[in-house]
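One chain of protein is taken out of this complex; the other chains stay put.
Each chain gets a letter, A and B, in the order it is written, and its residues are counted from 1.
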Amino acid sequence: MTDRTLGTCYYPEHWPEKIWSEDAHRMAEAGLTWVRIGEFAWSRLEPEPGKLEFDWLDRAIGVLADHGLKIILGTPTATPPRWMLDKHPDMLAFDAEGRPRGFGSRRHYCFSHQGYLTECRRITRLLGERYGRDDRIAAWQTDNEYGCHDTTISYSDAARRAFQDWCAQRYQSPQALNRAWGNVFWSMDYDSFDQIGLPNLTVTEVNPAHALAFRRFSSDQVVLFNRAQTEILRDLTDAPLIHNYMGVVLDFDHFHVGADLDVASWDSYPLGFLMDRTPASDAEKAMFLRQGHPDLQAFHHDLYRAVGRGRLWVMEQQPGPVNWAPHNPAPLPGMARLWAWEAFAHGAETVCYFRWRQAPMAQEQYHAGLLRPDSAPAPALAEARQVADEIAAMPDAETAAADVALIFDYASVWAWEVQPQGQDFSYFGLVFAVYKALRGLGLDIDILPPDADPSGYKLVLAPGLATVPEGLTDQITGTALFGPRSGAKTPEMSIPDGLPPGLPGLDARVAYVETLPQGADRPLARGGTFRTWVEEIEGDTEVLETRSDGAPALLRAGNLHYLAGWPDDAAMTRILRDLCHAAGLSTETLPEGLRSRRTPTHRFWFNYGPAPVEVAGQTLPPAGVTWETL
Amino acid sequence: MTDRTLGTCYYPEHWPEKIWSEDAHRMAEAGLTWVRIGEFAWSRLEPEPGKLEFDWLDRAIGVLADHGLKIILGTPTATPPRWMLDKHPDMLAFDAEGRPRGFGSRRHYCFSHQGYLTECRRITRLLGERYGRDDRIAAWQTDNEYGCHDTTISYSDAARRAFQDWCAQRYQSPQALNRAWGNVFWSMDYDSFDQIGLPNLTVTEVNPAHALAFRRFSSDQVVLFNRAQTEILRDLTDAPLIHNYMGVVLDFDHFHVGADLDVASWDSYPLGFLMDRTPASDAEKAMFLRQGHPDLQAFHHDLYRAVGRGRLWVMEQQPGPVNWAPHNPAPLPGMARLWAWEAFAHGAETVCYFRWRQAPMAQEQYHAGLLRPDSAPAPALAEARQVADEIAAMPDAETAAADVALIFDYASVWAWEVQPQGQDFSYFGLVFAVYKALRGLGLDIDILPPDADPSGYKLVLAPGLATVPEGLTDQITGTALFGPRSGAKTPEMSIPDGLPPGLPGLDARVAYVETLPQGADRPLARGGTFRTWVEEIEGDTEVLETRSDGAPALLRAGNLHYLAGWPDDAAMTRILRDLCHAAGLSTETLPEGLRSRRTPTHRFWFNYGPAPVEVAGQTLPPAGVTWETL
Partner (left out) sequence: MTDRTLGTCYYPEHWPEKIWSEDAHRMAEAGLTWVRIGEFAWSRLEPEPGKLEFDWLDRAIGVLADHGLKIILGTPTATPPRWMLDKHPDMLAFDAEGRPRGFGSRRHYCFSHQGYLTECRRITRLLGERYGRDDRIAAWQTDNEYGCHDTTISYSDAARRAFQDWCAQRYQSPQALNRAWGNVFWSMDYDSFDQIGLPNLTVTEVNPAHALAFRRFSSDQVVLFNRAQTEILRDLTDAPLIHNYMGVVLDFDHFHVGADLDVASWDSYPLGFLMDRTPASDAEKAMFLRQGHPDLQAFHHDLYRAVGRGRLWVMEQQPGPVNWAPHNPAPLPGMARLWAWEAFAHGAETVCYFRWRQAPMAQEQYHAGLLRPDSAPAPALAEARQVADEIAAMPDAETAAADVALIFDYASVWAWEVQPQGQDFSYFGLVFAVYKALRGLGLDIDILPPDADPSGYKLVLAPGLATVPEGLTDQITGTALFGPRSGAKTPEMSIPDGLPPGLPGLDARVAYVETLPQGADRPLARGGTFRTWVEEIEGDTEVLETRSDGAPALLRAGNLHYLAGWPDDAAMTRILRDLCHAAGLSTETLPEGLRSRRTPTHRFWFNYGPAPVEVAGQTLPPAGVTWETL
């Protein structure tokens, strides 16, 4: 069994060599096990093309390892040096407006550029050859935060040519592509693959089939880019290979990238994410300003536990204020501990705080670390030390099996971004609304990719799943909930023959859909409303619940349920509670902000709320975490 | 006398040939008379340059005509095939940001590109030669929705060169142009016409005379593009020539385009328009969410009846939810009937529902049809059938002469877009506010171009008419209302000598104008306010009404009135009611959402409101339409 461990992210190249040893000493003293290095250091590893300077890295590794720290070594491919642009002037990604995304920050490359890919293979091989069998290097990280800063998608020439090839592979003939996409619609037929452009800068909306194909292609390019590194490292090391996914970056399929890796790690910035990427109301944003949204971290832990096929890390954990959100408050005292324990409760093996010391220069000067720029301890250091002591007393990294499975599908993210039909419709928002309601009922959840086997789960939910894989409903042994908008598309982004949702055994068809602006919710007979998205259903299936106007709202055929709209929070909770009871699951009603997660041995409690709550026989203060033995 | 008829829009190229016959059979069964085809089919009519495939079209025409349907054949020039771009790589329009507007949707051409214009002439001639004398083709449509997706204006090189020629024609010498535009102002003088650029991407605002000239030019290019097709078709067919104008597309002069055509048709999407292009309050948008704005359709009917010199069609009628607005609710049951009857009441000969069957592929998958994608009837089919029965009993397409004339001038749209002076000022918004108030008073309205003869009307209104044509006031035999902002500009976009409005017989000058933000309305002595736009008037004319601060608000000289600001809705209604009474017109006060229109034989009533209303001795439910014999 793996031990729970802590770590941090360190940049020896940023600091005078004379303080490395003191830093390492203090890391060990703080109870840290891991230190990640190297992922932005290409200009110092190879200051000129082919002129390699690894000796400083050797010395840094030595100092760190001498203090008992295990090293995660990053490939530096997220930050190509300036000279790379001279070698490969066309390596940049292009934005949707047709402009190159230039040098001067990071992630300035197009995933489709073959010249840059070759350079990445080269530096990866050099690092692998030098450090692959060095047992001080206990793990490897590929690149850094694929897709961060909207970098998955590029409209470069390299991307266009690669997309044409991708289309040729997928469709084999322009005529087949024309049929698949329905290009006859507006005389959009192609005669050859090299006529196909990227779906930007068109007069009005592009064919959604074209757009979705491009999104699939763009995701595949990330998979291939990552695989180019893992294929090399696999031959050269036995250490686990990891990527650090960025929170709420959904432009590529993390399950597909993760299939080539050993551990899924993610970068958790609860306060920044609350501000800039969480589907939350203004009231929630005010209430959780200094805690983060109570469900966003848990969602990602559950998601990446699936991506990592059970192996989950947090590679970067926010320790204090960050620099990049619209506003950047400090976490409540205790949150740096709470977030770590929440990760462990969800099965994480390791939590690394980002970064060791706040940098006084360059872009992230206002990003807190465990140390301040003057090397004094920042508030999070003591919290990390406390967690280190606590995990020493409860070392086993374990995951409890959940009764509830929630399907999350990256292709559905893209499908509904391409074609929201109403400007507020968001697949992530819908799935997150379901997840939030389930958590408020006190449940543990496993997140599954759409091609996983859901058998064994008492409750399986697949809201908004654009295309329902053949055979999925057969595999479900428990109660299932599909809809709204599940099964709404063929894999080529058309409306299926026979109309959605096309679920075996469920005699129901979506006659038409409506999207609604705020304030025009459609009331439900049993309370609450459908908001944003409403479907008109016909068919002979049992109706469990109706709208106030009598139209079907919730349908059933055996264990299979279909929800014909997006319920508001109150209705979502009611509907899911009933469904849980039907599935034989007991539920609770947790106070707002209180959340829990069970391991095989304990139930953990986390108070994200602004007020103390009574739980587990005690008063849990804001930012408090506690646990009960099961 | 022409009969009222229904029709639909059909795309045989989208469907297997084997279902054409069944489709045609069902169209006839639904009571439809017309079917429009062909307007997006260029890639199937000419799959390679010069390789013509008209046989499928022959067969489609045959099947449809065999079921008694009359065919409207569209020229396919709104959707040039992909190979056209290889022949004419510079044919694309450019947006104001300087980027080409590429292939992948529709309307991807610049009106000024001579190469593409030649191609359009060629395909039009080919179609005209084949089908012009075929009496199964009972009408022709040129292109599709000119100007839709902001396509009137192009900043391409082709447009720049054509604009230089246009300027040379209009001004004859650079010196004359410099004088006309006042280019001395900021040393903007030109030495030659080829120095003149397009008015985009300048450091700060361009000379409004330059901008207005470019808007005029851009409109003229649409006229010439359309005329290139009508000139060919006139020689080859006797069937009426029609274009389907898109609602609230104001970038070219529809009267000028319409002068080359026989019928003006328009595409009516009440729910989409309410959401994305109607000047309506949030309260109105909420109240009419599933009905559309009660005055927007009527306005367009009255407008296009003028454009068509009495001959009005609705070429595309929304039958259910559409796909393109920010939110897309379903119409209330009954609206598909109401909208059709409202068109007939305003003099329409034909209403075609768009489209026959909802397409499961490409851009408009969520756009309803009369049939669902699974060929089952959509809700609107029964409503269309009801209308078919009703018009069979009341077949005559007739128009009553109105007592009230409202002048609508495209050049004023452009003038005030170029120079709004306050960000909320909108000519269309102002004219629509007048129209709405008149309709609420129970009046019928004729819309006139600024060069029409307004004699005979009891009341003539010309709000915001930038340049008052010489002699217009002499032609008015009834009561007239000008202002605000009427006569404010010379044709070259200067302030006239002697100051606005410069109305013969009215001793009044606009000393200065003010534009006001929301919440800073200027109160009127008799109630209500001026909002958005206020004028300070001097002169010796009779003052009928003042602002609360004593300044003149409404002036009179004989039958000529001038309004010195933009009244809020309440004041607008009061002022217009008084004016009607002065003009000998009786008025009513219709409940919100109830609207009427008279034909020579009937008065029709339409309930756009969310509640039943008592009218014509009955309770008219929401979405209800009824009529009384006059």
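Quick note on the criterion: contacts are C-beta pairs under 8 Å (C-beta built on N, C-alpha and C of every residue); 3 or more make two chains touch, one makes a residue touch a chain.
Quick caveat, the model's predicted, so the values are computed rather than measured.
Q: Touching the absent chain in the whole complex: find that residue among B:Gly50, B:Gly471, B:Gly498 or B:Gly550.
A: B:Gly498
Q: From the list A:Thr79, A:Gln221 or A:Gln419, which touches the chain that is not on show?
A: A:Thr79
Q: Of the residues A:Gly31, A:Pro100, A:Pro469 or A:Pro591, which one touches the chain left out of the display?
A: Within the whole complex, the residue contacting the unshown chain is A:Pro100.
Q: Can you tell me which of B:Gly182, B:Pro523 or B:Pro591 touches the chain that was removed from the display?
A: B:Gly182
Q: With respect to the chain omitted from the figure, which of A:Pro89, A:Pro360 or A:Pro395 is a touching residue?
A: A:Pro360
Q: Could I get the residues of chain A that touch the absent chain, sorted low to high?
A: Per the touch rule, chain A residues meeting the hidden chain are 11, 13-14, 40-44, 47-48, 76, 79-83, 86, 93, 97, 99-108, 148-149, 151, 275, 285-286, 289, 320-321, 323-324, 326-330, 358-366, 368, 372-374, 376, 378.
Q: If the hidden chain were put back, which residues of chain B would touch it?
A: Residues of chain B in touch with the missing chain: 97-98, 181-191, 195, 197, 199-210, 419, 421-424, 492, 494-499, 509, 511-517, 519-520, 536.
Basically, only the chains that are shown with their structure count from here on.
Q: With chain centres defined as C-alpha means, what is the inter-centre distance between chain A and chain B in Å?
A: 47
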